[in-house]
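Missing here: one protein chain of the complex. Every other protein chain is in place.
Entry: subunit A
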């Protein structure tokens, strides 16, 4: 940490805070946070990465799924301070400005999203699945995404989207 490094603050209420350093989408970020601050809220409010959505607060819906050292976690029930010294990937870190991640392309190609609210979490869970299993069967995809709820699409096209990405990556 250097003196010139910018520090993101999420609270100016006088409550005790702790300084944490998190690598978010490959970029080192330093933040002063209350110990009770949830990771989802650090990402959304402190770092203005609003692609991570909060749905249920109970670790069920998965809209807030991010990758934590590469593994999918639900950022609504994880404290920001727990991410100190770790790497977090959000939907904003999927793909590059010039090239989409195949998972993103697959969701478009197979109509795997409608309202878009569950989509960032769903895509990150899919990314993690493909990272550990590049050629998943339909059942493996369904099981791999079973921590994420979607109310619009009915999943069939989401499963196809993940297969689409797997096939593209196999080429």
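Keep in mind that, in the parts below, contacts are C-beta pairs under 8 Å (C-beta built on N, C-alpha and C of every residue); 3 or more make two chains touch, one makes a residue touch a chain; residues count from 1.
Please note the rule applied: contacts and distances are computed from a predicted model.
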Checklist line | UniProt protein name of the chain not shown, from "Carbon-monoxide dehydrogenase, large subunit", "Thiamine transport system substrate-binding protein", "Cytochrome d ubiquinol oxidase subunit II" or "Heme exporter protein B" | finding: "Carbon-monoxide dehydrogenase, large subunit"
Next item on the list: Among A:17, A:75 or A:153, choose the residue that contacts the chain missing from this document, as touch is defined above.
Entry: A:153
Checklist line | Missing-chain contacts mapped onto subunit A | finding: 11-14, 34, 36-37, 44-45, 49-58, 60-61, 63, 90-92, 94-95, 100, 104, 107-109, 111, 113-120, 123, 141-143, 145-159
